[in-house]
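Presented below is the structure to which this report refers.
Here the complex is missing one protein chain, while the rest keep their positions.
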Amino acid sequence: MNTFGYALRLSTFGESHGEYIGGVLDGLPSNLQINLDKIQEDIKRRGGGRSAYVTPRKESDICEIISGVFEGKTTGTPLAFIIKNTHQRSQDYSHIKDIFRPSHADFTYFHKYGNVDYRGGGRASARESLVRVVASSIIKPLLKDIEVESGVLGVGGILGSEVDFSYARESEIFALDRGVEEAQKECITLARESGDSVGGVVMLRARGDLLGLGEPLYYKLDAEIARAMMGINGVKAVEIGEGVNASNLKGSQYNDVMSENGFLSNHSGGILGGIANGEEILVKIHFKPTPSIALPQKSLDKEGRERVIEIRGRHDPCIAIRGSVVSEAMMNLVLADMILARSKR
Amino acid sequence: MNTFGYALRLSTFGESHGEYIGGVLDGLPSNLQINLDKIQEDIKRRGGGRSAYVTPRKESDICEIISGVFEGKTTGTPLAFIIKNTHQRSQDYSHIKDIFRPSHADFTYFHKYGNVDYRGGGRASARESLVRVVASSIIKPLLKDIEVESGVLGVGGILGSEVDFSYARESEIFALDRGVEEAQKECITLARESGDSVGGVVMLRARGDLLGLGEPLYYKLDAEIARAMMGINGVKAVEIGEGVNASNLKGSQYNDVMSENGFLSNHSGGILGGIANGEEILVKIHFKPTPSIALPQKSLDKEGRERVIEIRGRHDPCIAIRGSVVSEAMMNLVLADMILARSKR
Amino acid sequence: MNTFGYALRLSTFGESHGEYIGGVLDGLPSNLQINLDKIQEDIKRRGGGRSAYVTPRKESDICEIISGVFEGKTTGTPLAFIIKNTHQRSQDYSHIKDIFRPSHADFTYFHKYGNVDYRGGGRASARESLVRVVASSIIKPLLKDIEVESGVLGVGGILGSEVDFSYARESEIFALDRGVEEAQKECITLARESGDSVGGVVMLRARGDLLGLGEPLYYKLDAEIARAMMGINGVKAVEIGEGVNASNLKGSQYNDVMSENGFLSNHSGGILGGIANGEEILVKIHFKPTPSIALPQKSLDKEGRERVIEIRGRHDPCIAIRGSVVSEAMMNLVLADMILARSKR
Partner (left out) sequence: MNTFGYALRLSTFGESHGEYIGGVLDGLPSNLQINLDKIQEDIKRRGGGRSAYVTPRKESDICEIISGVFEGKTTGTPLAFIIKNTHQRSQDYSHIKDIFRPSHADFTYFHKYGNVDYRGGGRASARESLVRVVASSIIKPLLKDIEVESGVLGVGGILGSEVDFSYARESEIFALDRGVEEAQKECITLARESGDSVGGVVMLRARGDLLGLGEPLYYKLDAEIARAMMGINGVKAVEIGEGVNASNLKGSQYNDVMSENGFLSNHSGGILGGIANGEEILVKIHFKPTPSIALPQKSLDKEGRERVIEIRGRHDPCIAIRGSVVSEAMMNLVLADMILARSKR
């Protein structure tokens, strides 16, 4: 259950405070070029310590590929990689080790597995998303001309109206709309300074040779995107194309009619019947606020006694920011899998 | 790719205008009681012809179980069932057989498979959802005390504020809020009479012995629900718990804190870290308007020529209504699978 | 667990005395030509009633394709087919319904599932192999120039030394060596007349564009062949290439050395490291004698009491004969799956 994908399978392992986290990519074609610099760049993009708007934890993570590559190219055998966990500060957690952190997975892991690795969330930690980013970086050449971009549309209820993916790459908060960027930054700063956190909205776009990707009826492209995104820590809603608003419209407003120049609108967000129609794939992903906040909160300990918890540590005030990088990685993985799984005709 | 589930696998087959549709359930425990009357009741609930708000097609579908049951009980071998397609009117489609119906899967199926079964959508038809409803009916005993309920919250932008699942069962449009029911009905009538259609919002609730269901990290309960729901025809957005609104909140507003009486709120919608926490699972599903409308629409034919299409036939004016029954069935299937897949400890 | 194959998946269902048996093929490319006559021909080849050496049961089975085919070609959606069970004589079984037939699956099914369909073995019956033969017939065009042939090498210890696959096709007992055919027939006749049965050895050969098929390390071609063959009812041993005798040889005797003309021997039976090397794939499959014999045998009933059982009915005196057709079908299915699963480079 720790494997993602069908034709291209990523199996991940590791806990936030274990010795290593890592992954195994199986199903990779042979003779794919591996670019370690590009991997480190992508790691850095997901990383903390870049600005005042993300965690100050500056994890100097190094990805070590330990199999599946010979003389710089994939061999067709499983590509395994590991990343040493070096920046854990387990002591940050010792004083709260017996208390369930509100809206964290401590409670459910404890009840499901009968144990809980209290050090930073263990397996449930967002640190595992680093493995997804590395895998995405490795498989990107499979996407050929397909380009996936991401950015932050909303922060704490402040929603952008412009969508500029190239600007987002430059922005400290990956903002898609520079018109609201300052207000969004201020919102984050305010939350952080008051020991609180804020939610956010991420937007994804995929463009390129997409027509035909998706394997209905139970491996539809939109269903797999929804699964991949909802599986990211903190995501509570996924919209494709017109999304939530589709339920407000009439058929005559919603339908994407066609002329000889192709589709005249894209309410579908690029997917019809679970298969990409060649238009841009547009996805919105809604992140809850970071659950770790410094403000005192009521909770229970493992014995069921009421406790008050104040969560220290160096947490992101808004997980949507770094979450946008993870969403982009998952989209890359979904599309690469669909490319390799594509049915014959 | 036509199989749903991991421990309990439903493989479906059939096209809307083929001879049969059907499914195979594999992984069923032996000695489960089969109740054919209950299956027919569930078929009827999904069916048309019940009111002025759904398709007038009254499919008198009979589910025939052809294997896996001996003397009224499952044997542990694959349970296969077939349903004859009796109410097809292929002639409804002959005049449009070469034109891509807007926002239908004709276009993508044609480009993906190099052929298209023009009769009512073929495999992409919502008729396949009948198989899901039958399967859900068969596996329901596996859920034991878990109860899944569904209803329609919004129609064409008219959103209910009350949520009454027992009322929904009685309502002709499965309305959750009787306060807006009449307005919603009128909205549907208006759309139908003008040859148009409307979108809608479905709400699901699961209650009971849920704690511990879900298999992180890549078989999380919320991710699988998102996948199951987004895979239903016409769904464009899925929200869990606070959903879209989670992105507007602060951590101090969102977090579900606990007292000795348990959780004091349920913004999480019953799932933490991909595992059910025992609270109610709450899901919102947004359906686009029915793509088949009688109003003239621009489109292309298979030769790429511009055409105008008017889609006759007996279509639902609002697919969310019958879609709510399908959503409920998919939730049952997801939960039953999670129960059987549950990891040991 | 009732699905075979990875890229091309055959899910089968049905019991010997249920209403239908059938299968669903998923992963089939679209636009594959379907030849119903060829399917019926293959059904007949597996069937009984052809000679004195197989069961006199002449099952006039008709394969009905109920989905996945439109205008004579596959559509890329699941191809489902059903075959009505018409020749069951359940009364043959009523007098032994509570007794475990020796070396049958009654005992294990009863203990595993807590029930047993006593009518002819239920799901465990060799009748299910008909579904495999139909599936093989449907997918054969995927093999292109690859040719799979089968025949009977040994019967009750009488082993052929010549291997003539084209002769086997003509022979009433699919004998590979006409020099021993009469002796083998006599052996079968003797067994049948004395209410007994005999074991046999089947040989398979695959030739053609095989180089590169097989996906190590856990989807090796030889491992999958072994699995497919050992999964056929009554098979107790599988040999590839030199097989059992490999353990008697020295490396200098066994190794297949090469000259510019290619391999100078084929002890490997066409597979190296789990991947086809392009030489003939050679497999030997050892079938036990038919467990259903008319001679009185000691057994137990479901209450654990000692009983004597005499199994009437119209059983094959040597299951290896019709088993050879099933083996050939399974080889076709394995190779087609490997072709579609073939990793990219």
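Order of writing sets the labels: A, B and C. Residues in every chain begin at 1.
Criterion: a residue touches a chain if its C-beta (ideal position, glycine included) is under 8 Å from a C-beta of that chain, and two chains touch if they have at least 3 such contacts.
Remember, predicted model here, so these are calculated numbers, not experimental data.
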Hidden-chain contact residue, picked from the options C:Asp42, C:Glu239 or C:Glu328: C:Glu239
Given A:Thr77, A:Asn245 or A:Ser265, the one touching the chain that is not displayed: A:Thr77
Sole contact to the chain not displayed, among C:His17, C:Arg123 or C:Lys185: C:Arg123
Touching residues on subunit C - with respect to the absent chain: 1-4, 12, 100, 102-105, 107-109, 111-114, 123-124, 128, 154, 156-157, 191, 196-201, 211-212, 214-220, 222-231, 233, 236-244, 246-260, 264, 267-269, 272-278, 286-293, 295, 297-300, 304-306, 320, 341, 343, 345
Contacts of subunit A with the absent chain, listed as residue ranges: 1-3, 9, 11-15, 18-22, 24, 26-27, 30-31, 64, 66-68, 70, 73, 75-80, 82, 112-115, 117, 122-123
Touching residues on subunit B - with respect to the absent chain: 27, 29-31, 76, 340, 343-345
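Convention: only the chains that are shown with their structure count from here on.
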Most widely separated chain from subunit C, with each centre as the mean of CA atoms: A
For subunit A paired with subunit C, centre-to-centre distance based on mean C-alpha positions, whole Å: 47
Distance between the centres, which are taken as Cα means, of subunit B and subunit A, whole angstrom: 27
Two or more partner chains touched - positions in subunit C: 27, 30-31, 76
